[in-house]
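The complex appears here without one of its protein chains, the remainder shown in place.
Right after this comes chain A.
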(Lines give C-alpha, C1' and ligand atoms only; values in the text may rest on other atoms or scores of the structure.)
Protein backbone atom coordinates (compact mmCIF):
# COMPACT_ATOMS: atom_id res chain seq x y z
CA UNK A 1 0.00 0.00 0.00
CA UNK A 2 1.20 3.47 -0.80
CA UNK A 3 2.78 5.04 2.21
CA UNK A 4 0.52 8.07 2.36
CA UNK A 5 -2.62 5.93 2.80
CA UNK A 6 -1.14 3.81 5.60
CA UNK A 7 0.34 6.80 7.38
CA UNK A 8 -2.91 8.64 7.25
CA UNK A 9 -4.90 5.71 8.60
CA UNK A 10 -2.42 5.49 11.48
CA UNK A 11 -3.00 9.14 12.33
CA UNK A 12 -6.74 8.81 11.97
CA UNK A 13 -6.76 5.76 14.13
CA UNK A 14 -5.36 7.83 16.98
CA UNK A 15 -7.95 10.53 16.30
CA UNK A 16 -10.83 8.06 16.57
CA UNK A 17 -9.42 6.41 19.68
CA UNK A 18 -9.21 9.81 21.37
CA UNK A 19 -12.60 11.02 20.19
CA UNK A 20 -15.49 11.56 22.55
CA UNK A 21 -17.77 9.32 20.44
CA UNK A 22 -15.60 6.36 21.39
CA UNK A 23 -15.82 7.39 25.03
CA UNK A 24 -19.60 7.40 24.65
CA UNK A 25 -19.44 4.01 22.84
CA UNK A 26 -21.15 5.47 19.79
CA UNK A 27 -18.45 4.47 17.30
CA UNK A 28 -15.54 2.05 17.31
CA UNK A 29 -12.67 1.31 14.95
CA UNK A 30 -10.40 -1.75 14.93
CA UNK A 31 -7.56 -2.88 12.70
CA UNK A 32 -8.11 -6.12 10.83
CA UNK A 33 -4.58 -6.43 9.41
CA UNK A 34 -1.18 -4.88 10.07
CA UNK A 35 -0.97 -3.08 6.75
CA UNK A 36 -3.82 -0.68 7.57
CA UNK A 37 -5.75 -1.69 4.45
CA UNK A 38 -8.70 -3.23 6.20
CA UNK A 39 -10.54 -2.12 9.31
CA UNK A 40 -13.60 -3.08 11.24
CA UNK A 41 -15.96 -0.29 12.22
CA UNK A 42 -18.83 -0.38 14.65
CA UNK A 43 -21.65 2.08 15.16
CA UNK A 44 -24.36 2.13 17.78
CA UNK A 45 -27.92 2.49 16.52
CA UNK A 46 -29.01 6.09 17.20
CA UNK A 47 -31.60 6.73 19.93
CA UNK A 48 -35.26 7.19 18.89
CA UNK A 49 -34.79 5.10 15.76
CA UNK A 50 -35.67 1.46 15.05
CA UNK A 51 -31.93 0.77 15.30
CA UNK A 52 -31.65 1.91 18.92
CA UNK A 53 -29.87 -0.56 21.16
CA UNK A 54 -28.32 -2.36 18.19
CA UNK A 55 -24.64 -2.58 17.34
CA UNK A 56 -23.77 -2.53 13.64
CA UNK A 57 -20.50 -3.90 12.28
CA UNK A 58 -18.95 -2.43 9.13
CA UNK A 59 -16.28 -3.72 6.78
CA UNK A 60 -13.90 -0.91 5.76
CA UNK A 61 -11.42 -1.34 2.92
CA UNK A 62 -8.88 1.40 2.38
CA UNK A 63 -7.76 1.85 -1.24
CA UNK A 64 -4.12 2.56 -2.07
CA UNK A 65 -5.17 5.99 -3.28
CA UNK A 66 -6.76 6.98 0.04
CA UNK A 67 -7.53 9.78 1.01
CA UNK A 68 -7.87 10.87 -2.62
CA UNK A 69 -10.49 8.17 -3.06
CA UNK A 70 -13.09 7.16 -0.46
CA UNK A 71 -12.84 3.98 1.62
CA UNK A 72 -15.07 1.09 0.55
CA UNK A 73 -17.57 0.47 3.30
CA UNK A 74 -20.35 -2.08 3.70
CA UNK A 75 -22.55 -3.31 6.54
CA UNK A 76 -21.62 -6.75 7.78
CA UNK A 77 -24.54 -6.77 10.22
CA UNK A 78 -27.78 -7.37 8.36
CA UNK A 79 -29.99 -4.29 8.45
CA UNK A 80 -33.40 -3.16 7.13
CA UNK A 81 -32.88 0.35 5.77
CA UNK A 82 -33.83 2.06 2.46
CA UNK A 83 -30.25 3.12 1.67
CA UNK A 84 -28.55 -0.15 2.61
CA UNK A 85 -28.93 -3.40 0.71
CA UNK A 86 -30.63 -6.01 2.90
CA UNK A 87 -28.78 -8.64 0.83
CA UNK A 88 -25.20 -7.40 0.46
CA UNK A 89 -24.91 -4.58 3.00
CA UNK A 90 -23.90 -2.19 0.20
CA UNK A 91 -24.47 1.44 1.13
CA UNK A 92 -25.88 4.29 -0.92
CA UNK A 93 -24.33 7.38 0.64
CA UNK A 94 -23.04 10.35 -1.34
CA UNK A 95 -19.82 10.87 0.64
CA UNK A 96 -18.78 7.31 -0.17
CA UNK A 97 -19.17 8.19 -3.85
CA UNK A 98 -19.12 11.56 -5.59
CA UNK A 99 -19.26 13.71 -2.46
CA UNK A 100 -16.08 12.32 -0.96
CA UNK A 101 -13.45 14.94 -0.06
CA UNK A 102 -9.82 14.29 0.85
CA UNK A 103 -10.19 16.01 4.23
CA UNK A 104 -12.83 13.51 5.36
CA UNK A 105 -11.79 10.75 7.73
CA UNK A 106 -13.01 7.36 8.86
CA UNK A 107 -14.50 9.16 11.84
CA UNK A 108 -16.59 11.39 9.54
CA UNK A 109 -17.64 8.29 7.60
CA UNK A 110 -18.78 6.45 10.73
CA UNK A 111 -20.65 9.49 12.01
CA UNK A 112 -22.30 10.02 8.61
CA UNK A 113 -23.44 6.41 8.58
CA UNK A 114 -24.91 6.89 12.02
CA UNK A 115 -26.70 9.97 10.71
CA UNK A 116 -27.99 7.91 7.77
CA UNK A 117 -29.57 5.50 10.27
CA UNK A 118 -31.36 8.48 11.86
CA UNK A 119 -32.49 10.00 8.59
CA UNK A 120 -33.06 7.68 5.65
CA UNK A 121 -33.27 9.05 2.13
CA UNK A 122 -35.92 6.87 0.48
CA UNK A 123 -35.73 8.85 -2.77
CA UNK A 124 -32.17 7.68 -3.28
CA UNK A 125 -32.60 4.03 -2.38
CA UNK A 126 -30.13 1.17 -2.38
CA UNK A 127 -32.83 -1.36 -1.54
CA UNK A 128 -35.97 -0.73 -3.58
CA UNK A 129 -38.18 -3.10 -1.55
CA UNK A 130 -37.29 -1.43 1.75
CA UNK A 131 -37.65 2.06 0.28
CA UNK A 132 -41.11 1.24 -1.05
CA UNK A 133 -42.22 0.01 2.35
CA UNK A 134 -40.71 3.09 4.01
CA UNK A 135 -42.72 5.38 1.74
CA UNK A 136 -45.98 3.45 1.76
CA UNK A 137 -46.15 2.11 5.29
CA UNK A 138 -43.76 3.80 7.70
CA UNK A 139 -45.08 2.00 10.76
CA UNK A 140 -44.57 -1.39 9.10
CA UNK A 141 -41.09 -0.31 8.05
CA UNK A 142 -40.21 0.71 11.60
CA UNK A 143 -41.37 -2.49 13.22
CA UNK A 144 -39.56 -4.53 10.56
CA UNK A 145 -36.34 -2.54 11.05
CA UNK A 146 -36.68 -2.93 14.83
CA UNK A 147 -37.13 -6.68 14.41
CA UNK A 148 -33.98 -6.95 12.24
CA UNK A 149 -32.12 -4.89 14.86
CA UNK A 150 -33.24 -7.34 17.53
CA UNK A 151 -32.23 -10.44 15.55
CA UNK A 152 -28.96 -9.33 13.92
CA UNK A 153 -27.65 -6.39 15.96
CA UNK A 154 -28.62 -7.36 19.49
CA UNK A 155 -31.41 -4.82 19.83
CA UNK A 156 -33.81 -5.17 22.78
CA UNK A 157 -37.23 -5.32 21.08
CA UNK A 158 -38.43 -8.86 20.62
CA UNK A 159 -41.38 -9.14 18.23
CA UNK A 160 -43.37 -12.26 19.15
CA UNK A 161 -45.80 -11.96 16.25
CA UNK A 162 -43.00 -11.74 13.67
CA UNK A 163 -41.03 -14.56 15.29
CA UNK A 164 -44.12 -16.82 15.24
CA UNK A 165 -44.64 -16.21 11.53
CA UNK A 166 -41.00 -16.98 10.78
CA UNK A 167 -41.24 -20.19 12.82
CA UNK A 168 -44.23 -21.30 10.76
CA UNK A 169 -42.24 -20.91 7.54
CA UNK A 170 -39.20 -22.63 9.08
CA UNK A 171 -41.43 -25.57 10.01
CA UNK A 172 -42.36 -25.79 6.33
CA UNK A 173 -38.67 -26.16 5.51
CA UNK A 174 -37.76 -22.56 4.64
CA UNK A 175 -34.37 -21.30 5.81
CA UNK A 176 -34.84 -18.78 8.64
CA UNK A 177 -33.22 -15.73 7.04
CA UNK A 178 -34.99 -16.40 3.75
CA UNK A 179 -38.28 -16.58 5.63
CA UNK A 180 -37.53 -13.26 7.35
CA UNK A 181 -36.71 -11.58 4.04
CA UNK A 182 -39.90 -12.86 2.39
CA UNK A 183 -42.11 -11.81 5.30
CA UNK A 184 -40.38 -8.42 5.60
CA UNK A 185 -40.85 -7.82 1.87
CA UNK A 186 -44.56 -8.69 1.99
CA UNK A 187 -45.43 -6.59 5.06
CA UNK A 188 -45.54 -9.74 7.23
CA UNK A 189 -48.43 -11.18 5.23
CA UNK A 190 -47.81 -14.89 5.82
CA UNK A 191 -49.96 -16.01 2.91
CA UNK A 192 -48.26 -13.83 0.33
CA UNK A 193 -44.78 -14.62 1.68
CA UNK A 194 -45.55 -18.35 1.48
CA UNK A 195 -46.85 -17.96 -2.04
CA UNK A 196 -43.68 -16.17 -3.11
CA UNK A 197 -41.39 -18.70 -1.43
CA UNK A 198 -43.08 -21.71 -2.99
CA UNK A 199 -43.87 -20.31 -6.41
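Keep in mind that, in the parts below, a residue touches a chain if its C-beta (ideal position, glycine included) is under 8 Å from a C-beta of that chain, and two chains touch if they have at least 3 such contacts; residues count from 1.
The definition used in the following text is that contacts and distances are computed from a predicted model.
The complex has one chain missing from view, so what does its UniProt entry call it, picking from "E3 ubiquitin-protein ligase RNF181", "Methyltransferase small domain-containing protein", "Vacuolar fusion protein MON1 homolog" or "Synaptotagmin-like protein 3"?
When "E3 ubiquitin-protein ligase RNF181", "Methyltransferase small domain-containing protein", "Vacuolar fusion protein MON1 homolog" or "Synaptotagmin-like protein 3" are compared with UniProt, the left-out chain turns out to be "E3 ubiquitin-protein ligase RNF181".
Based on the whole complex, identify which of A:25, A:87 or A:101 touches the chain you can't see.
A:101
Identify the residue among A:67, A:125 or A:155 that touches the chain left out of the display.
Hidden-chain contact among the options goes to A:67.
Which positions on chain A touch the chain that was left off?
Residues 4, 7-8, 11-12, 15, 67-68, 94, 97-98, 100-105, 124 of chain A touch the chain that is not shown.
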